[in-house]
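Removed from the display is one protein chain of the complex; every other protein chain stays in position.
Chain lettering (A and B) follows the sequence in which the chains are written, and residue indices restart at 1 in each chain.
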Amino acid sequence: VRRADRSFPLRELADRVGAELAGDPACVITGLGTLEDGGEGDIAFLANPRYRKHLAGARVSAVLLREADRAACSCNVLICRDPYLAYARVAALLYPEPAVAGGIHPAAVVAPGAAVDPTAWIGAGAVVEDGARIGPRAFVGPSCVIGRGSVLGADCRLVARVTICHDCTLGERCLVHPGAVIGSDGFGQANDAGRWVKVPQLGRVVIGDDVEVGANTTIDRGSLRDTVIGNGVRLDNLIQIAHNVEVGDHTAMAAFAGVSGSTRIGRHCTLAGASGLVGHISLADNVHVSGMTMVTHSISEPGVYSGNVPAIPNREWRKNIARFNRLDELARRVRALEGRLGGGAGERAAEDEQ
Amino acid sequence: VRRADRSFPLRELADRVGAELAGDPACVITGLGTLEDGGEGDIAFLANPRYRKHLAGARVSAVLLREADRAACSCNVLICRDPYLAYARVAALLYPEPAVAGGIHPAAVVAPGAAVDPTAWIGAGAVVEDGARIGPRAFVGPSCVIGRGSVLGADCRLVARVTICHDCTLGERCLVHPGAVIGSDGFGQANDAGRWVKVPQLGRVVIGDDVEVGANTTIDRGSLRDTVIGNGVRLDNLIQIAHNVEVGDHTAMAAFAGVSGSTRIGRHCTLAGASGLVGHISLADNVHVSGMTMVTHSISEPGVYSGNVPAIPNREWRKNIARFNRLDELARRVRALEGRLGGGAGERAAEDEQ
Partner (left out) sequence: VRRADRSFPLRELADRVGAELAGDPACVITGLGTLEDGGEGDIAFLANPRYRKHLAGARVSAVLLREADRAACSCNVLICRDPYLAYARVAALLYPEPAVAGGIHPAAVVAPGAAVDPTAWIGAGAVVEDGARIGPRAFVGPSCVIGRGSVLGADCRLVARVTICHDCTLGERCLVHPGAVIGSDGFGQANDAGRWVKVPQLGRVVIGDDVEVGANTTIDRGSLRDTVIGNGVRLDNLIQIAHNVEVGDHTAMAAFAGVSGSTRIGRHCTLAGASGLVGHISLADNVHVSGMTMVTHSISEPGVYSGNVPAIPNREWRKNIARFNRLDELARRVRALEGRLGGGAGERAAEDEQ
């Protein structure tokens, strides 16, 4: 990793992230490194126990770790409850985001009716349409398109080639990665004797503050209501948010997560990779959906929900899936056996199946 | 939702969508609203029974609904067989697509050998390559790329940042959303002793009339044949259509649907979200595939096909999946029990397994 833009004595880092320092307070940290590859001047972190084996041989100048791992480390340590969180803060101190230089690239196209704050930057090839408003210190990277009437809050950063369709709003400090599309039409199709009739999509996308949207993720505009993304929501790459969806504050989704139309997700939920929610359901706060899991009903209780078939060697899987395809028959055979032997279990099971 | 561009007396709306009017024929409709949030001047619809509870308290001026729901509504009603379809038509009347103003934005790049109809619009930053033909009233939004030799039919609308690669054709009235890629190379890879050798992709993508293509959806060009998308097909966001695929007229697919190479899909099929079809198979007309379902064989009978594991609480799922991974053994144990008890079922099952 490149050298850090700034450097700090360990004492100051400890204070800034609220960690307990054990070691040389004057040791100067000039960069980040991994336990495996980092060197002199670097600070590393240990959060995942999988990487504890690298602690003994680490050549970094300091390590962020939990109290329990302290004894295993012979270099300077910053002891904290959540080393990954402390690492995030240290990284942001060492590598601050560069300040945005206001201005409009000569190869950008800004409509006369657009309002661009003088401290905002509009990059080469970007197109800002009529009625759009770009807030203070916002960064609109190369080849972005900001549709008519859309609003970017202060300090938003659109990395490059982002599309914001018309009449959408982003709060402050949103970060949007390349290829993301915000405000595309929802997939509303009525059927007239076999032919699809498009339903006009008249709502907007309304995004809160501190939201991150990953590369090539798509968020459709509402049909009548708005599609609403709460504050602090984090979306990975290649996610689909359908029309009228509401995502609660501080919910996070991993790549390929998909949320179908009009579904409401609570606060502090997580959707793991390639999980999907059908339409018109709601999830309570603090619901966590496992990877490649399909949620088909509303969930009112917090907790972890799963439904997938983890990989096993193909030969075993083939036998099991063949059995699965006759599972109902197998269950009937078990009931028949129970019936022949008599007694409670079989009768209870039979009653359940009425 | 914003005020409608036009307004209509209820009588006229009823006539235009073929609904039976009960209420004040002179009531003027000036917009759309939901049962929950709409107000004076709005028309709402009730299709999904889930939302019937909002009927009593609705403050809209009129509601599109089925005969069966009529009694529960105290305001003006338009009674129709399919309220969602009627709503689509009403919405299109109230919010018509704006007419396309012909011209070429000064920041567009149109090759000298391209033929752009004078009534078509080419937006800022768009690139139209040699030999491309853009039909009457077509709208090519900002930052679109139209490759050499490609053809857009009359009234096509490419919202923004769409890529049409070389030598592809779109029929009339197609609507393509941002980030979609039409005509990328198919994934043809031969293997030479462990190294992949690219197979040139020489076919085209040929798209019919009235097709909608969602944001960031990809449609690969054929290897030798063309990839063919029939009339009236509707594709949601983030869909993958591989090379040589043929999609029959009026088929619709939801987000993350994927169709592997050379597969043929019939007419009036639906693929739900995240469903996938392996390559070189065919689906009859009127086949409906459930969400997150993988189709591994050709399907010759119309109907609904499913294969997924809906979410349940993780604790229960863990137990069941552990059992699934020993399902073959469980079935053998059941057979053994049947054998020990004697009689028909066990013997039949044993025969089936020969």
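The criterion applied here is as follows: a contact is a pair of C-beta atoms (placed from the backbone, for glycine too) under 8 Å apart; a residue touches a chain by one contact, two chains touch by 3 or more.
Given the structure is predicted, the values throughout are model-derived calculations rather than measurements.
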Which is it among B:Gly57, B:Pro98 or B:Gly194 that touches the chain not included here? B:Gly194
Which of B:Gly38, B:Gly203 or B:Gly232 touches the chain that is not shown? B:Gly203
Which candidate, A:Leu78, A:Ile122 or A:Ala254, sits in contact with the chain we can't see? A:Ala254
Option touching the unshown chain, where A:Arg52, A:Arg89 or A:His280 are the choices: A:Arg89
Tell me where the left-out chain touches subunit B, residue by residue. 109, 125, 127, 129, 143, 145, 147, 161, 163, 165, 167, 179, 181, 184-185, 187-192, 194-200, 202-203, 216, 218, 220, 224-225, 238, 240, 242, 256, 258, 260, 274, 276, 278, 280, 289-290, 292-297, 299, 303-310, 312, 316, 319-320, 322-324, 326-327, 330, 333-334, 336-337, 340-341
Using the document's contact rule, name the residues of subunit A that touch the chain not shown here. 1-2, 32-34, 37, 48, 50, 82, 84-85, 87-89, 91-92, 95, 105, 107, 123-125, 141-143, 159-161, 175, 177-179, 212, 214-216, 232, 234, 236-238, 250, 252, 254-256, 268, 273-274, 291-292, 308-314, 317-318, 321, 324-328, 330-331, 334, 337-338, 341, 343, 345-346, 349
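Here is the rule we use: only the chains that are shown with their structure count from here on.
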Magnitude of the superposing rotation for subunit A and subunit B (Cα, nearest 5°): 120
Taking each chain's centre as the mean position of its Cα atoms, how many Å separate subunit A from subunit B? 25
